[in-house]
Every structure is written in structure tokens, then in C-alpha cells.
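Single-structure report; data block below.
One protein chain is absent from this view; the other protein chains keep their places.
Chains here go by letter, A and B, matching the order in which they are written, and residues are numbered from 1 within each.
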Amino acid sequence: MAENAPPNSPALSPTWQHPRNTWLQVGALVISLAIVALLISFTGASPVSVVANLWDGAFGTTDQAARVIATLAPLLLCSSGLIYTFMAGLYNLGVEGQIIIGAIAATAILRGLQGVLPATLVVALSIVAGMLGGMLWSLLAGVLNVYGKISEIFSGLGLNFVAQGLIIYLIFGPWKRPGIASMSGTEPFHQSLWLVRFGNTDASPVALGIAVVLLIATIVVMRNTHFGLRLKAVGQNPRAAFLMGIPATQLLLSAFALCGGFAGIAGALQVSGLFHRLVPAISSNLGFLGLLVAMLVNFSALWVLPVAFFFSALNVGSLQLPMVLKLESSLSGVIQGMLVLAALLSRGLSQWKPSR
Amino acid sequence: MDFSQIIVILATAIATATPLVFASVGETITERAGVINLSTEGTIMLAAMVGFAAALATGSVIAGLAAAAVLGALVALIVAFGAITLKQSQIAIGFVLALLCTDLSSFLGNPIVLIPGPTVPSLKVPLLQNIPLLGPLLFQSDLLVYASYVLIVLVWVFLYHTRPGLVLRSIGEQPAAAFARGSHVVRQRYFYTLLGGALVGVGGAAFSLDFKAGWTYHLTAGYGWIALAIVIFGGWNPLRAALGCYLFGILQSLANVAQSNIQSVPTQVFSVAPFVLMILVLVLTSGDWLERALAFIPPTARRSILRTIRTRAPAALGKAFEQD
Partner (left out) sequence: MNVQLQHINKHFGAVQANQDVSFTVRAGTIHGLLGENGAGKSTLVKVLSGYITRDSGTILLDGLSAEVKTPADAIHAGVGMLHQDPLDFPPMTVLDNFMIGRAGGAFLNSRAAAREFKMLSSRFKFSLDANETIGTLTMGERQQLEIIRLLSLGVRTLILDEPTTGISASQKAALFAALKVLAAQGRSVIFVSHKLEDVEELCDEVTVMRAGRVVGNMPIPCPTSKLVNLMFGRELATPVKPATCREDVTLGTEGLVIGNNRLSIAIGDLSVHGGEVIGLAGLEGSGQSIFLLTCAGVMHPIAGRLLFSSPHGQVDMTTKPYHRFQRAGIGYLPADRLREGLIGGLTIQEHVVLRTPSPGLFVDRKRTHAVADGAIKAYNIHGHTDTPVGQLSGGNQQRTQLALLPQALSLVLLEHPTRGLDIESTVWVWQQLISRCRTGSAIIFASSDLDEIVQYSDRVIVFSGGRASVPISIADLTASRLGEMIGGNLETISKVASEHPNGSVKL
């Protein structure tokens, strides 16, 4: 009877951990990794050597380990931001576009204020600008969602491509390199505008620091603040939350703004910390990867760090697979996708009642 | 610009649009049944690779197309199982599959990158190809393109003029009411999700075996998302979705011409158009301000105008069916 049925639980709502859940999830993860191993064997390589190579690729040299850190920082930012939107029951697929707009806004500041203000100040301003840019782009989807009842999924996807179009237009148009415009991006910035780095590596302590601080802030917000709890309430049961007097509109918009802001900062850091110029692939798909992280950790912000670290290591480690094993580096994505798919399906299986 | 040039542009547009026609018509079917298969981007890509590999291995284009269709249906099966049976978020599962299949296509398709392989042979339709204008435009390409014309009409007729088509529309609107009238909602949703997925798969093969013959990494990047946007732009109607595909084709084709002349702006910028249109359509059809704006028109005329402009997602789209 409808009386006793549980409320419509969105797929990503936190499930109460029954022992059956845990076993199912562990089982599903094992099966998914077994499938990956099979796929690797199918291509003629040995799964063991792949694991060894992934490890070596990620941590073999200081440079490579630094690259893991350089990937980790923006990934942490995106995943932390997405925790807010997921908690509010939103699928912010527009996160890629929010990174891009953040990067564009940061580039605009770096280009415009270069030499006008002290370099450190310009870089700091560029990060703020990135945050604001990402926020605005995200709020666009947010306003469409809250006031226009337009699914954030499709508007987000659409805005991703609009952002992509904009960045390409800028790189090939107004911001093109003197002489030739190309996919390799704008003219690199002067070294004074580069973010501080660990030695001569790709990793920047500033980027990592910002990311870790915001992750910790997110964990604290989710665990200890009224805002976090209200977000959770609205995400899980908007009707009950409304009847309790929780203002959903403000909360949803702030979730969009926060996520967009975090993604925008990530975009700004990609510009000043990693590429030192604006490139078309500035987001490096880290927004989508962040979505996978957020789906895998299933609302618990505490797990973001280990999962994001693991995913970053996979991404960097897989880069040398083509050279050593003649395997495509997209293996990292295959592993990540398989894990998340297994987690989603096992969550479903644990709630499944094969009644009728 | 002379006449033959226009014909060339339009013919290129049709070629560009053909894979998208398969994908967006397939996705239209799936969404009409109430299921969102968000994996199209990955499905198209992996199907393009698998289809090409199968055709390469067997030497048969038919086998390639079949393999792509089966792959598309398999991916759709995961979506259907997760969404219909396990009642999990269709968005989450579809999205993960979109990324996963994209990466799988690169990983597994590594050995066959840029290898020449079989393609759909061109086939000029006798007699028809000699019709001025229409002949060179429509009847001087290949079987897959002709099949796409047939598909559009077939699916449109199916949806609006056959009994099973009416039932398909009904299960996407009010599954509870459809069940009351004797429909097997779950079984049908599975069927149409798989069917739609298979067509999306064929769309992938249409790239690797025809339009962009061959396989390379990210061969079809972006087209899956574009297909999703076109389904919305087309208002879940196969004819309008196809129209959307051809519009996109024309835009791309013009962009190519423009680029050879202007060079400064790459064609990618033009890929934005379907998404802008999609968002505009979503904005236009949300709320009732369209009705209010048309309030001054006599009711009968208003009704038909609204029916023409206004599109609406199937009411039960994305929702699990709970039979109580």
C-alpha cells in the first residue's frame, strides 16, 4: 500500500547502510574491476603489468607525482562544489561550462590588468574573477531551474557547449596569438603571473591549498551547519522541507552559486597555475570527472579526498600506458566509469524489492 | 554563389545530418516511452568503433551496422535495468555510461585507428537521380541515407497513425492509465529503450562506415549531446527532430564553406547553435506566457497555433513507474 511506501528517493539519496548493502557494493566493485581486467587481457596486455605501470606512471618520478597533485587540486574543487548541488538534489551537468567561464574570466583579468597592478594582486583578482564567472554561469542554469522549471541537466549541458563555443571564439578571435590563431591557445602569460609552483613541477601549493581549504570547508558545512542540513532536507524531500518552513529557492540558488564558484576557481587555477594561457581544453574534462567522484562518494564529503586522489593518480598514471604497453590512456576513464556504474547499480540492487 | 554550389552545400548537409537522424529519432522513441537515455554521446562513439571493427573483421558493412545496433541496445539495456527495474536515477546511469563508453571506444578501438575499412557503397537511384535539383540532392548518395529517410517517415507514421504507436505515447504520458488500459508498461519501456538504443548505435556506425568513414579517437565527439538537444528542439516528434538534424547539417555545411573563406573562426563555434536553440525552446515552452501572449487571437486559431509551436515533454519522462 502507498501508506507504507518509502518516499520517492532520488537515486543518489544516502541509503541507510544495511550489511547487505556493504556486501553488494564490495561485490559489485570487485566484479567491475574483474571486467576491467578482462578488457585489458582482451587487448593482449597483462592486468598486473598495467597496475604496475599505472603506479609507476603516477608516482615514479617527482614530476609525475606533482602532476597528480596538479590534477587533484581542480578535481577536488569541482567535486566539493558538486557535493552542494547533489545534496540539494540537483544534477549540475553544467559544471564543465562553469570551469570554462571561470577560466575565461580569469584570463580577462590577467590580460587586462597585466602590468597595471602588482602581479600577485592580479593573480588573486583573477581567481576571484574566475569564481564570480563560474557562479554567474551556474546561476544562469539555477534561475532557469528555479523560476522557469527547466531541468538543470539540459540547460547545464547546453551551457557547456555555449561556453565551449565562447572560449574557441575568444582564442581564435579577439585573444588570438599575434600572427596565427591555433588550438594551442592564447599567448602564454608573463612568468610573473604564474602561480607559485613546487620547484619546477606542475603542482602549485596555492592551488592545492585553496582546494583543500574549500574541501574542508565543505565537509564542515555539510556536517555542522544549518545550511548544510537544510540543503540535505530540500534535496531529499522538497515538500516536507517546504512545510517545515525551509526556503527552497534561496537554498537551491546558493547551491548552484557555490558549485559554480568552486568550478570557476578551478578554471582560474588551470589558467594561472597549469597552462599559463587560455587553451580550448582548459577544463580537461575535470568537471565531468568531478561528477563521477561525487556520484561515487554518495554525499559523503569525507570520501572526496581519497576518491579524487585515486582518480587523479589513475589519470596521470595512465598517460604513459601508450608508450610502455601500447595501451590507450583512456583506460583510466574506463576504470573510473566502471567503478561508478557498479556503485550505482549495486545501490539500486540493495534497495530493490523483486516483489511483482 | 552559383546553383551547383548550393546543391553541394545542401547535399553535404544531408550527409552530415544522417547519423544524427538515426540517433535523434532513436532517442525520441526512447523518451516517448518515458525513459531518458542520457548515454547517447558514449553509445554513438562506442557503436561507431564497434561497428567499424565488426565491418573490418567480417568485411561486411551489414555486419558492422548490426554489431553497432546490438551494442546500442546493450548499453540501453543497462539504462533500462537501472532505471526501470532498479528505479535508480536515469540521469546518473546514463551520464556514467556516456563517459564510460567514450573511454571504452578509445581504449578498445586503439588497434584500428586510422585503418582503411569497408564503407557503405554509394548507390544512385536510377531515374530518380536524374530529377533536376532533387536528384543530385536526395538520390545520389547511399543506402544508409535512403534508410534514414524511410526511418523518419516510418517512425512518424508509427507514432501518430498506428495503434502500438499510440500506446507508446500513452505509456510515456500516464503509465498508470496506460496500465489500466491493458498495456504492459515495464515490458514496453524495456522494448522501446532497447529499440531506441539500437538506432542510436546505428547512428554511430553511420559515422564510421559512411559519413566519416574509418575510426579514430573521439571520432563522433559532441554528436551524442547534440542528438539529445535535437530531441528536445524537435519536441519529441520524429519529423521535427529530423528537421532539426538537417538544420544543423546546413549550418555545419555553411560553416565549412565560410571557414575556407574567413578562416578566423573554427567550425566548432557553430556547434553551439543546437544548444542555444534547445535552451530557447525550453524557455519558450515553460510556463504559460505563450498562451497569454496569444490571448488576443481567436480560440480556434490559437489552439492550432499553440499546437504547432508548443512542444511538451512526455509527462512521465524520467520517472519510474510504480504500480500499486
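Everything below uses one rule, namely that a contact is a pair of C-beta atoms (placed from the backbone, for glycine too) under 8 Å apart; a residue touches a chain by one contact, two chains touch by 3 or more.
Treat the numbers as computed from the prediction; the structure is a model and nothing was measured.
Just so you know, the chain we are not showing touches A, B across the whole complex. Of A:Arg67, A:Arg230, A:Arg277 or A:Arg347, it is A:Arg230 that touches the chain left out of the display. Here the missing chain is touched by one residue of B:Val153, B:Leu166 or B:Ala301, and it is B:Leu166. For the chain left out of this panel, the touching residue among A:Val196, A:Ala240, A:Leu302 or A:Met323 is A:Ala240. Contact between subunit B and the unshown chain involves residues 161-167, 169-170, 173-174, 176-183, 312, 315. Touching the omitted chain from subunit A are residues 1, 3-4, 6-7, 9, 13-14, 16, 224-227, 229-230, 232-233, 236-237, 239-247.
Here is the rule we go by: only the chains that are shown with their structure count from here on.
Taking each chain's centre as the average of its CA atoms, subunit A and subunit B sit 28 Å apart.
For subunit B in complex with subunit A, the residues that touch the partner chain are 38, 78, 81-82, 85-89, 91-93, 95-97, 99-104, 106-111, 217, 222, 225, 228-229, 232, 264-266, 268-269, 271-272, 275-276, 278-279, 282-283, 286-287, 322-324.
By the touch rule above, subunit A contacts subunit B in their complex via residues 1-2, 5, 10-12, 39, 42-43, 91, 93, 144, 148-151, 153-155, 157-162, 164-165, 168-169, 172-173, 176, 181, 280, 288, 291-292, 295, 326-328, 330-334, 336-338, 340-341, 344-345, 347-349, 351-352, 356.
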